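Of the protein chains in this complex, all but one are displayed in their positions.
Now for chain A:
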């Protein structure tokens, strides 16, 4: 682990990403870092002047992971010496957390901590919907998606306006994005309509993206309605007792019907109703809601609502899988394979091989990561940082001009 921090972890890039420019600003110096050490020791309210300071401390503590918090009104490490009122969180990336466990009631391939290529499709659908929604509706541009190392994904948004959002505004944005609500006891988890009105435009847009996912993933691959439990869950979401009874009878007679067939059965029930009747409209709306309930991103809302929430830093190692929390390109999310993400062991082996050859040739080795399979991921972060810094420069020029 220590070798990973010393030789591979991209402190410079992380610094640039948090700081938005080359010279350290409060964005970095007043930023909270929290370390988790072996034996679950948790150290909060650390802060650093430079990337080198951060690296020194990380190498000294050799934490199992570390987390990034908000920018406070004072240096977090001075917390004890400043008045409590003078120590408040001011800025923070807007963050989202999507975790596979929230899909346990739907996915049929795995459960709990497990994840396979098939259930990753849920995550990639979620990434596409959130990424597009945030850019289109909220106009943010600097989105960094980061694989959480096992079964989830994080999103960090670094636009200036997003950094400045108050908790109230974050709550509002989450309210806008959240569609799936209610716990185990709640069958119908999508309640976004006012009366019998059509879906709000943003969800209409998501829906059109998710119809295909529903067909491929829910009906075909996961075959969610094949088991009795699965089809009963579906019937719970249909607001018409006659239809429910008819379908139940039909499916009990022929329990092996595939999910696609069953969905088709529901469709034909609906088409049999007279066009333009409220009954038919209600069932159509219910079908849309079902598609959303099975495919719309499931967010951990609490993470996003508060500025002072801590989130694991990119490029940390997941303690169970040993995989690096690497950035993910949302445009290429469908090709992302969690099992191809390098593990710390693999990287250190690659490094040993490189060192051997390099020593033989007598060259320098200060950018060790360049020679490992971590390279494409660090390049991705660096490109992201470049865009962010360019934006900062532009904003600065603008204020300079306005003088």
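In the analysis below, contacts are C-beta pairs under 8 Å (C-beta built on N, C-alpha and C of every residue); 3 or more make two chains touch, one makes a residue touch a chain; residues count from 1.
Here, contacts and distances are computed from a predicted model.
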| item | value |
| --- | --- |
| Omitted chain (choose from "Ras-related protein Rab-17", "Vacuolar fusion protein MON1 homolog", "Ubiquitin-conjugating enzyme E2 13" or "DNA primase large subunit") - UniProt protein name | "DNA primase large subunit" |
| Sole residue of A:24, A:200 or A:322 that reaches the chain not shown, by the stated touch rule | A:200 |
| Contact with the hidden chain (one of A:61, A:173, A:224 or A:381) | A:173 |
| Which residue of A:52, A:104, A:161 or A:352 touches the chain not shown here | A:161 |
| Touch list for chain A against the chain that is not drawn | 85, 136-140, 161, 165, 168-169, 171-173, 175-176, 192, 197-204 |
